[in-house]
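Omission of a single protein chain aside, the complex is shown with its protein chains in their original locations.
Take a look at chain A:
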Amino acid sequence: MASTGVKGFFREKKKGKPGAAKKSNKSASCGSDVVQSPALISHATLDLQEEYDEKEEVLRQFDMNMAYGPCIGMNRLERWERANKFGLNPPAQVENLLRMEKANYLCLWDGRA
């Protein structure tokens, strides 16, 4: 019941990148694309830069990737370090974003779930 309500609420569009969900991948990552609420559309222009840019997109994909475990309750750097410790080879780009560029530490669902 809840899922059909949410699906209608958010518009999903396929990313166009091939292999987003390959069978040969051990992880089944769900990357659903944004996430633009109709309520935020003002004057028929989409408010894309709310708090969310390309870097955040990469981090959100990292959050959603099930191979690295649940994301709620941990901050992203800790989750990256845990994935590293377990030998899961998390993408180095995520580590860079979190350490060097001081991107948002908190996961996608922080405070919302």
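Some points to look at:
Quick note on the criterion: contacts are C-beta pairs under 8 Å (C-beta built on N, C-alpha and C of every residue); 3 or more make two chains touch, one makes a residue touch a chain; residues count from 1.
One rule holds in what follows: contacts and distances are computed from a predicted model.
One chain of the assembly is not displayed; among "mannitol dehydrogenase", "DNA polymerase delta subunit 2", "Centromere protein I" or "OSCP1 protein", its UniProt protein name is "DNA polymerase delta subunit 2".
Considering the whole complex, the residue from A:59, A:74 or A:94 that touches the absent chain is A:74.
Residues of chain A that touch the chain left out of the display are 23, 26-28, 66-67, 69-70, 72-75, 78, 81-82, 85-88.
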